[in-house]
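One protein chain is absent from this view; the other protein chains keep their places.
A and B are the chain letters, set down in written order, and residue numbers restart from 1 in every chain.
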């Protein structure tokens, strides 16, 4: 039996992280937090510290901005579940640092790693396609790639929630 | 028993106002319309006049761009329900005119006023976090504050609807 894959979608400040962490607390005794954001400035450092304090000491934490498939495969076997946050930041990292061709390769590797994960997973990702067309080409390209990635993840997921103002709508469950 | 608090969320031109006014017409005999938008230009004046004509003469109307908590507490006791439109405009007013520190203070006062309201309330607010990351810092700051405000309001509310194309999805009820 494949362990469960849950996808939490939502806009900026929609309560995705808090909701996903609560799910992980309920489901996992020894959760692993797999962070894709890099700590590049004091604002980000403060946000990461606040997240850590909220989660509590029994969480393990790994940071991996690019090789998400590898990080999932290498993750500590003592952990009984993984929360990945967030896929949209990971996509932006790969697109900006490695280019569009790398997105396709890494996405395939990620989808394979998700399908063969020995542990249940909770993924957090941003919905970014509900505004008007971005003015600049990178914005349009990123919006396309993010939308396609979310479709791929939703297809693989056993459960998908879309959050607005902290409240979930379950699209699949 | 606390009077009911209903939050109506949606994007621009999603039919939030019309839906909220219909709810208020159904529920209140003598509704108060508490407007946060200021009449600063002819386009706005025309829009406000059209809203008034649509609502009809039995509505009372108060305008308050900043001190929403005070306006709620001072509202005419003859009114048996209040429609506040909209919270996102109020947030923008406070942020631009008084700064980010004032947002925190006024938000606390607003949440306290909502919790102690002697009358049922219907609040209208915009969901603004579902596009790509804004290019300019004020846009990002406003988007964060608007999302957190909506989460706070949704937590307090007894019922929350998210509107798309004039049609409600009830997230809480």
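Couple of notes before you dig in:
Quick note on the criterion: a residue touches a chain if its C-beta (ideal position, glycine included) is under 8 Å from a C-beta of that chain, and two chains touch if they have at least 3 such contacts.
The structure displayed is predicted, hence computed values, not measured ones.
The omitted chain makes contact with just one of the residues B:34, B:114 or B:130: B:130.
Residues of subunit A that touch the chain left out of the display are 7, 9, 11, 127-133, 135, 143-144, 146-148, 150-151, 153-155, 160, 162, 169, 171-172. As for the chain not pictured, it touches subunit B at residues 10-15, 127-132, 134, 136, 139, 142-143, 164-169.
The rule we apply is simple: only the chains that are shown with their structure count from here on.
If each chain is reduced to the centroid of its CA atoms, subunit A and subunit B end up 32 Å from each other.
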